[in-house]
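Down below is the structure, laid out as C-alpha cells.
Omission of a single protein chain aside, the complex is shown with its protein chains in their original locations.
Labels for the chains are A and B, by order of writing; each one numbers its residues from 1.
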Amino acid sequence: MTEDLVLPAPRDAAPEVSGDPLLVVEGLTKHFPVKGGFPIRRTVGAVQAVDGIDLTVHVGESFGLVGESGCGKSTTGRLITRLLEPSAGKITYSGQDITHASRKQLAPIRSEIQMIFQDPYSSLNPRQTVGKIISGPMEINGIQPAGGREGRVRELLEIVGLNPEHYNRFPHEFSGGQRQRIGVARALALEPKLIVADEPVSALDVSIQAQVVNLLQEVQRELGIAFLFIAHDLAVVRHFSHRVAVMYLGKIIEVGDRDSIYTRPRHPYTHALLSAVPEVNLGDDETVGRERIRLAGDVPSPINPPTGCRFRTRCWKAQDKCATEEPPLIQISGNLAGHLTACHFPEEPTIEARDEDIVLDPALAALEES
Amino acid sequence: MTTLTKEAGAPSPADAGAFLSVRDLHVSFKTEDGIVRAVDGLSFDVQRGKTLGIVGESGSGKSVTNLTILGLHNPMFTTVEGEILLDGQELTTARESDLEKLRGNKVAMIFQDPLTALSPYYTVGRQIAEPYMKHMGASKKVAWARAVEMLGKVGIPNPKERAKDYPHQFSGGMRQRAMIAMALVCDPDLLIADEPTTALDVTVQAQILDLLKDLQQEFGSGIVFITHDLGVIADMADDIMVMYAGNAVERGTTNEVLRSPQHPYTWGLLNSMPRLDSDLGAPLAPIPGAPPSLLNPPSGCRFHPRCTFQDRVGGTRCVTERPLLAPDRASACHLTADQKRSIFIEEIKPRLG
Partner (left out) sequence: MLRFLVRRFLGAIVILFLLSIVTFLLFFGMPRDPGLLMCGKTCNPTSLANIHHVLGLDKPITTQYWIFLKNLVMGSNGFAQGPCPAPCFGYSYHTNDQVWATLIDRLPTTISLTLGGAFFFLLIGLGTGLLAAWKRGTLIDKTATAGAMVLSSMQIYFLGPLALALLVYQTHLFDKPAYNNFTANPVSWFSGLIIPWVVLSTIFAAQYTRMARSAMIEQLQEEHVRTAKAKGMSRRYVFFRYAWRGSLIPIVTIFGIDLGALLGGAIITEYTFSLPGLGNLAVQAVFFSDLPLLLGVMIFSATMILLFNIIVDACYAFIDPRVRLA
C-alpha cells in the first residue's frame, strides 16, 4: 500500500493573506491552581501556563507558535479551541467574543474551528471505522452535505491522500502517517476557517513528517484555511508559517513575519533558540557560520516564574532593570512593522556568528577553557 | 565564555584497528505474528576516540543493534547471528558474566529518556557510584566521591548535595547529564548513545551535545551515536551509517554522506527534512509510502517499493537482487557510481536549495 501524494503541484500564487483578523486574542491567561496546605487542602499557588498573551490570526494565514516544553503553547491552543476555560483575557473569533461562550453559543463556531492533535495513535477512536470518525463532526453538527455524508467522506479521504475505498477500515490498519491524514480529514470535514494544529507532525518519522507537512500546506493554501500551527521544531514552523510567535514561560517574547523572526531576531531567547537547532550544513563553504549560544540549565518552573522579564535568569544581557520591569511587547527601533519584541536590551538583528561564542553553561565553559 | 577548538582530541592508537567490529550481524525476534528480522546482515567498525553516527527512522534496527552489542536483548525471544568483536573479544558467544564485566566499564550506554532510564527508587549519587564500585572495586565512600566528581564534571551545580537527590528532583536536562555521568564514571572506551537528546528541548539538546563532544575529547571514548535527526548527526559524527529496514544502506564520513550522498534513501531523508535555510518556494520532497513491516520485508532491495529511481537501474534487479554494501565509503544500491553522482548533482542537490 503506497500513499503517494495526489495533490496538485503547489502554486506560488497562493492566495495572499487577506488581512482581515479572524482570531484576536488579548491578554489571554490560564493559571492552573496548585493544591496544598494543611489541614484542609486549598489553592496555594498557580501554574502560570499562559500569562497574558496577545495574538492575531488573519483569514487564510498560517501562524506559527514555537517554544520549548512548558512555554504554554499547547495550553494556548486548547484555550482558543475552548477545550480549556481561560482564567482571564479575551478571545474574539470573527468579531464575536467567545471567551466564555456557553456550549450552545459556541455550537455554530465549533464547526469553523477544528483541532489536529499530536498523537495520531490516541486521538482516533479505535472502535470506529474511518468513515465514522470523519463523518462524526458532520453528524454532531447535523450537516448533510450535497452528495451525502459518505460521499463527502470519500472526497475528504481523497483530498488527504488516502484511498476512498478504505472507508470501512479501522485506525489500527493504518500507519502513523496515514492516521494523521485521517485526523486532517476529520478536521476538514466541516470546512473550517481555522485549524489549530498542536504538534501535528512531531510523532512522525522524518520521511512521513514531510508528507504530512506538505498535505497541511496544500490544505492551507488551496482551501484558504487559517492555521495556528503549534510546534517545537523551528524548521518545520518556518516552513509552514507566514508569521511566527516565540513563547517562553507563558509569554510571547517575540512575534513577527517569518523572515524577521528567522533572520533578524532581536530577543536573546530567539537567538539562543535558533542557534541551538542542529543543522546540516549542505553548503560547500565550510566557514559559513551561525552564532553559537549555549544557555545554562533548563526552563524555570512556571509555578514561580522570575519577576520582570521571565528570561532574565538565563540571559547573558540581563541587568537590574530586567528583574524589576517587565519589558512590553513592542516594535523596537530597527524592526519592521509587525515585528514585536519584549526586551529591554535587544540583540543585533542577525544570526551570523559572533566574534566570541556565548557559553553560559558552566560545565561546557570549564571543559572548553582547558 | 569560550570558543570550542575543533581538532581531534584523543590520539588514535598506533595500530588504528577498529575498537568495535560488527560483522554480518543478524538479529531476529520471535513474535506472535511471526519472525521479525530486525537486523539483517549488518557490518560496521568504530575506531577509538571517533564518533560513528547511525541514522535511521523507527524500525530501521538501529537501536536493536546497539542493545545486541551489550547483550541486552531478551535471549528468550531473540536470535543473534554474526560477529561482534570488541577490542578483539567476541561478544555474541560471550558468557553473561564476561558481558557483565564489560558493561558500564569498557562500554557504557546512554538512553533516550532519562526519566524512565534512571531508577526512581535510588539516589542519583548511588546509581552513579554502583558501577564504579562493581568495576573498580572501590569502597562505598570512594565511589560516592567519584559520583560527586562526575556530577560536577557534567555541570550539575552543587553536586555534593544534588547527589543525594532522586532523579525526579532533577530537571530533564539535568537527568540526562546525570545519565552521562553514570556512563562515563568508569572511563569507558566506547559509549553507545541511543537518541540521547530526542526527549530534550532544543536549547538543552544543544548543551548536551556540546557536553558530549567536550567530554569525548577529555575521556577519549569512541561513541556510537544513534539518532533519527540528520542535523544532530551532522553536528556529532565523524562517520555516518544510514540504516533502513534492518540494513545499512550507505556509509562514509560525515562530509561524504551529507554533501555527496549516493543512496536514494539518503536523498529522500535530506529532501524531506526542512532546514532553517532551506528554500521556502518549493514544498518538501517526502519519500512516498511508509517503512515496510519487518515481518515480511520486501524482496531484493528493501527500499525498492519506495524508490523512485528503480527504472534507471532497469530490469528487475531491484526487486530480485539485494544490493550489497561494500566496505568503507559505499552505498547499497544498484545504480552505477556515475548514475548516483549525476542524479545527486542534477536532480537532488538543486532541490536542497
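One rule holds for everything that comes next: a contact is a pair of C-beta atoms (placed from the backbone, for glycine too) under 8 Å apart; a residue touches a chain by one contact, two chains touch by 3 or more.
What you see is a predicted model; the values in this text were computed from it and never measured.
When the full complex is taken into account, the listed residue touching the unshown chain is B:Leu102, out of B:Val27, B:Ile84 or B:Leu102. Where chain B meets the chain that is not shown, the touching residues are 70, 72, 76, 96, 100-105, 108-109, 111, 113, 116-121, 130-131, 134-135, 166, 168-169, 179, 182-183.
Here is the rule we use: only the chains that are shown with their structure count from here on.
Between chain A and chain B the centroid-to-centroid distance comes to 30 Å (mean Cα coordinates, whole Å). Partner chain A is touched in their complex by these residues of chain B: 1-5, 57-58, 152-155, 157, 171-174, 177, 201-207, 209-211, 214-215, 217-218, 228-232, 234-235, 258-259, 268-278, 280-291, 305-306, 352.
Residues of chain A touching chain B in their complex: 1-5, 10, 12, 68-69, 175-178, 205-211, 213-214, 217-218, 232-236, 238-239, 258, 262, 272-282, 284, 292, 294-299, 356-365, 367-370.
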